[in-house]
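Have a look at this one.
Missing here is one protein chain; the remaining ones are kept as they sit in the complex.
What follows is chain A.
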């Protein structure tokens, strides 16, 4: 670090510019990561927080894949499913787009209709009581005990549940009677399974397609497409930062080749010089990336008031660490050049 920090201070203009570039890239990466996490929470949080471990869909038509919207696994299949080996419990769940009216305002929601008392249903759910997602509760200023109207019937709010969004709409957990006023929706079975679960046997016996809850996010409308394109943007930004850092350290190493030759001539080993230069890259990446990440976190907190945005360790520290890691890989690629510097060039005759 001895030489690295002195070079950093001596050439501070150049390093400040490069740090700013790293900072701006990290700003973009962290903003995109927070937005991706926010959108994904809006899209699938009600699915990933389902209390079961597997989901059974009706067998999709040839050439199509299973989907929450188009599955028609009738509640009558529940008893057959519950009897299959390895299934400890099964509960029917119907997802339907609907409208909720509260205090004269209407909101588009997704109704998650479940039998009160079944294991998927929130504890407070009953024939005339519903549970609302916290997003809806916040937007409509609903609290426990308030009344909402769904399809012409009144229900009391029994509970406000966290992580309840589906396909960018808030979720209302309701009894099946609330489906009366809707055009209907997709129905699936949520399963709790044990060690003896036989997927093929189950699918044959019930006429279903089974996925784990985690995999079933691919069956949520546009989730795969939107998540895929945002992830691709983040990956490309990471690659850009590795290339930019690599290009910077290539030029920087070429510029200081005479210094490197002298240092080698007075006895520096290549390993020492590479470690020293890598520590310089690390300082650059951590300081530049750290500042960009802090700025992004601050902007993200502001943005979270109007757009779905998540600011936590997984959307700030994790992308920062990844950026530092790929930046170091880029720098390391450039610093291989140090090995090829010939100390004999420090002597006059060879220059």
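Criterion: a contact is a pair of C-beta atoms (placed from the backbone, for glycine too) under 8 Å apart; a residue touches a chain by one contact, two chains touch by 3 or more; residues count from 1.
One rule holds in what follows: contacts and distances are computed from a predicted model.
Look at the chain that isn't drawn here: its UniProt entry, checked against "Probable sorbitol/mannitol transport inner membrane protein", "ATP-grasp domain-containing protein", "Nitrilase/cyanide hydratase and apolipoprotein N-acyltransferase" or "ABC transporter ATP-binding protein", names it "ABC transporter ATP-binding protein". Residue in contact with the omitted chain (choice from A:108, A:143, A:180 or A:344): A:344.
Residue A:266 is the one among A:183, A:225 or A:266 that touches the chain not shown. In the full complex, the hidden chain is touched by chain A at residues 2-3, 6-7, 9-11, 258-259, 262-270, 272, 342-344, 346-350.
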